[in-house]
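Written out below as structure tokens is the structure these notes cover.
Every protein chain of the complex appears in place save one, which is left out.
So, chain A:
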Amino acid sequence: INSKKECQVDLEFTTEHYNPEEGEERLGKCSAQVFFKNEKPRPTINVTCMRFMEKSKRQQEDYLLYKHMKQLKDPLDVISIPDSHGHIDPSLRPIWDLAFLGSSYVMWEKTTQFLHYYMAQLSSVKQWKTDEDAIDFDYTVLLHEFSTQEIIPCRIHLVWHPSKPLKVKYHCQGPQAPEEASGIEGSAAAPTMGLTNY
């Protein structure tokens, strides 16, 4: 591999339940190959995992999350999750989880071998209802890029229904040219995974 133009990273990792309970053992053992080419974003990812949660259990958990979200006060208008002191109200935690998932798609779209992102904070959240009864979220996430130390605000519009893949539309600001794109989580090389297995 030409190290200037291409870069492959091999990973081994285990996954766990996103909100693990006491003593719960780690779930799947995974290995992945992440392939960066020509310093371009959207690396190709090949992931294989063993010993995941049963599909029916995954679906059950997804549906529970969906129900919880549906029950939240409508319209939802929240500022800053977590707050400045790092607190997330337990009732708002699923919002952060869902936002994290949507942001991970955006981050993947922007990540190169030199640019790494983390979700620093959710800075505003609005929830809307759609006709098909999906969870519809409009939020601003502040992404932290490590090598430049910049904070990049991205507006993300996320639509989710447990039986369908996540739909993500976004628009990021910043010193670089603002980018706008949309996509469907799970349609890339990574296999579709249940929310709780993220």
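In this text, a residue touches a chain if its C-beta (ideal position, glycine included) is under 8 Å from a C-beta of that chain, and two chains touch if they have at least 3 such contacts; residues count from 1.
As a working rule, contacts and distances are computed from a predicted model.
S.K.: Unshown chain, UniProt name, "Sorting nexin", "YJEN3 protein", "Carboxypeptidase O" or "Glyoxylate/hydroxypyruvate reductase B"?
M.R.: Hidden chain identified via UniProt as "Carboxypeptidase O".
S.K.: Give the residue, chosen from A:K57, A:K70 or A:H87, that touches the chain omitted from the document.
M.R.: A:H87
S.K.: Under the stated touch rule, tell me which residues of chain A contact the chain that is not displayed.
M.R.: 80, 82, 84-88, 118-121, 142, 144, 146-151, 175
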